[in-house]
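The complex appears here minus one protein chain, its other protein chains still in place.
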Amino acid sequence: MGETLDTRWFDPARLNLLLGLLTFVAFLAINIRRAHSSKAGLFIRPIAGLKALDEAIGRATEMGRPVLYIPGIGDMSEVGTLAAITISSRVARRTADLGCDLRIPCYDPVVAALIDGTTREAYREANRADAYRAGSVYYVSATQFAYVASVTGTMLRDRPAANIYMGSFYAESLFMAETGNLTGAIQIAGCDQVTQLPFFVCSCDYTLLGEELYAASAYLGREPNQLATIAAQDWAKALAAAAVVLALILSALGHPEFGRLLRTS
Amino acid sequence: MRFGPLVVTFLTGATLIAIFFIPHHRAQETQSIILEWADVVYAFALVLGSLTLWTMHQKKVRQRGEGWFYSAVTLVSLAGMTILGVVQGVSADTVVGRVYNMVNAPLASTMFSLLAFFIASAAFRAFRARNVEATLLLVTAIVMMIGRVSIGEFIWKGFPPLTEWLLDVPNLAAKRAVALGIGLGAISTALKIILGIDRSYLGRG
Amino acid sequence: MAAATKSFWHRILGVDRRWIFLLVGIGTTLPLLFPVNLPVAPSPRVKAAYQAIEDVPEGSLVLVSLDYEPDIMAELQPMSIAVLRHCFRRHLKPVILTLYPAGPGLIESALAIASAAEGGRVRDEDYVFLGYKSGNQAVILGLGENIRGLFPRDFYGTPTDSIPIMKRVNSFADFPLLINLSGSAIADYYIRIGASRYHRPMVLGSTAVMASDYYPYLSSGQIKGLIGGMKGAAEYERLVGIVGDARHGMDAQSLVHVIVVLLVLLGNVALFATGGPKARIGGGA
Partner (left out) sequence: MMSGFDTWIAALLTLCVFSFLYRDNPFYRFAEHLFVGSSAGYLLAVSYQNVLKPNVIEKIGHGQLLPFIPLALGIMILGRMWERTSGIARWSLAFYVGIYSGIAVPSYLQAQIFAQLADAVKPFQPGWGAINSALVLLGFLSVLAYFFFSAPHTGLHGVGGRIGIWFLMVAFGASFGYTVMARVSLLIARMQFLLRDWLHVLPGA
């Protein structure tokens, strides 16, 4: 570091990370094959909040009131935002099918541009391109509380029947969820920020906890390849749990070396 | 038609993963350049977003729709801040800097402080001992609220260590598992996009 | 049970939330007007943060990234002042930067207060203020490579190459300690890159909410100490031996906590008085 330039083409201290990544990619490949070869498909347990998503959109349609979809205040460097974009396209497809009004205020301008595209496409696929209103997906301001002010204003004035929160949320979570609770909307949240989960749990009807947000983005598609990624994650979790237990037993027997393999630089 | 963009995503994604494992200075410099480009793309996305914001409110003002006056407020402040900021700069001694401290900063911190009210009303409404789970939630929260402030120590010396224990043991255990799950979910979501398994972000539902 | 009492408890359960808001408002204002000054006891994490700064050899440069804007300055500004005062008192030389565009104004004011309180400190000799740089994660990656390249000039326009003490540092690796006070994902980036990738000892100050998120990093040793929120800042003020805004606010803090706890207890009494626990968690009234 400092003045001398690094000329190595591989960092040996990161070998364990590379092996970890390759293992995960292998799990992914195996599960994709499994998903395609087995007739019944992979078993993935249902996620309660997702069924509620359909019901909420249905109820909004009956009531003739809009659905408000809030993709969080993460930027693209947070993967929760990517999940929010994927889920938005499923939600849009559903509102397009049912002919329900959808509003998506965005915090991040890139996310707004992406969701605008996915939503248009969803309406086109549902043969309802005409029903898509320009301005349904809009950028507000990449300033946390200016965004919140605008979203809560929309909640109070347009009275959406369902508020769907998906993505990375920070302090604003409670502000929006409590305002939504006040207006009596059905509220469904999914968030990968552990600190904000308690607020969604307290103020929403259903909450996808942590990684369920990511699982939801795969689950909603119901494509074998997507489901395979959930199974691959489960394998990795099982491997991690086994590694932890094994390492603890080995270190109790006086061999702490195994645990050190997990250290990274 | 979408094949091209998919290749672009794959190539940039794969390159950045590879760079992580390559300490060579050329690789690191390449990464800096790519990230700088990303900043520029983001800046243009801001322009795009602000233009749509402008059009939306301009339409309301022109049609004299409900609440058009408020849209006019947005238009004036948006145009004013942008033009002055581009011409004069944004540091604390400029008009924009002053407006920021006089308008944006107090609005942001007051909005934020409203959470103190909401957290009290949410606690009152949701913390009811309806079942085991809800009871655990409510008891931990109460211990935490009392134990973290000075008055907790007056009531019982054991409160502060108990809150530490709650944070260090059950909280740590749960958060570690959640963090691991989120990590795996995030990696697989990102890989799905790089490998083209999930294309919905490009507009395919 | 008499019908009148029953309807009282029902009314408690369905009370308009604005009455709760009013109680919280009063609970905050009264103690500010009539303080009683409850004492503050430092927690082990804050002590560890204090100790990490104590352990740096006198005269060293420390990298200080103050990443917050006015909306959360309530929690982090008193912390910045206390930490800077501690650094000055120990004759450490902070090299300060911010990743938020509205950060510099707050930092200048914190520097002015800290420097004046510690008998005056000289810019570019006792500290360097590099100013703001956009790009979050990209900047932090750059800090590992070439700091003077990343910040060719400091906040006041002085070329960084011409500042004598800056000649000693150009990357994370050159600092014995990294201090980050932030209320966002910036802290994660610093942990991932500064602390994990470059193995720098790091002290983190965060908003009270984010703090518990970082406990795992504390126990894994990726960060050395953690100051959480206004309470953490008050504890730090106590360790350094000063009384600032954080310690002034602690009475109101206690009272509002008591109000919220009493409200929750009242809600549960009402719940049992009106027919006991049933229904589900969450959702709500």
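As written, the chains take the letters A, B and C, and residue 1 is the first residue of each chain.
As a working rule, a contact is a pair of C-beta atoms (placed from the backbone, for glycine too) under 8 Å apart; a residue touches a chain by one contact, two chains touch by 3 or more.
Quick caveat: nothing in here was measured; it's all calculated off a predicted structure.
> Touching the absent chain in the whole complex: find that residue among C:18, C:91 or C:167.
Answer from the full complex: C:18 touches the omitted chain.
> On chain B, where is the contact patch with the chain that was removed from view?
Counting over the whole complex, chain B touches the hidden chain at residues 1-2, 4-6, 8-17, 20-21, 33-53, 57, 67, 70-71, 73-82, 84-86, 89-90, 96, 98-120, 123, 132-134, 136-145, 148-149, 163, 165-184, 186-187, 190-191, 193-194, 201-203.
> In the full complex, which residues of chain C touch the absent chain?
18, 21, 24, 28-29, 32-33, 72-75, 101, 109, 132-134, 137, 188, 191-192, 196-197, 207-209, 211-212, 216-217, 219-220, 222, 228-231, 245, 248-249, 252-253, 256-257, 260
> Suppose we count only contacts with the excluded chain; which residues of chain A make the list?
16-17, 20-21, 42-45, 47, 76-77, 79, 82, 110, 113-114, 116-117, 120, 139-143, 145-146, 149-150, 152-153, 156-157, 194-195, 197-199, 201-202, 209-212, 215, 230-231, 233-234, 237-238, 240-241, 243-245, 247-248, 251-252, 256, 258-259, 262-264
Keep this in mind: only the chains that are shown with their structure count from here on.
> Determine the chain that sits nearest the middle of the structure, using the mean of its CA atoms as its centre.
Answer for the innermost chain: B.
> If you average the CA atoms of chain A and of chain B, how far apart do the two points sit, in angstrom?
One centre to the other, that is 14 Å.
> Show the residues in chain C shared as contacts by 2 or more other chains, in ascending order.
17, 71, 137, 212-213, 281-282, 284
> Touching at least two other chains at once: which residues of chain B meet that condition?
Within chain B, residues 28, 104, 108, 111-112, 119, 121, 123, 125-127, 137, 175, 179 contact more than one other chain.
> Any idea which chain A residues touch chain B in the complex?
5-11, 14, 17-18, 21, 24-25, 28, 79-80, 82-83, 85-86, 89-90, 92-93, 106, 108-110, 112-114, 117-118, 120-122, 125, 135, 138-146, 148-149, 157, 171, 174-175, 177-178, 181, 192, 194, 198-199, 201-203, 209-211, 213-215, 217-218, 221, 225-226, 229-230, 232-233, 236-237, 240
> Would you tell me which residues of chain B are touching chain A in their complex?
17, 20-25, 28, 41-42, 45-46, 48-50, 52-53, 55-56, 59, 67, 104, 107-108, 111-112, 114-115, 118-119, 121-123, 125-127, 137, 175, 178-182, 184-193, 197-198, 200-205
> Can you check the complex and tell me which residues of chain B touch chain C?
Result: residues 28, 31-32, 35-36, 38-39, 90-92, 97, 100-101, 104-106, 108-109, 111-113, 116-117, 119-121, 123-131, 133-134, 137-138, 141-142, 145-146, 148-151, 153-154, 160, 164, 167-168, 171-172, 175-176, 179 of chain B touch chain C.
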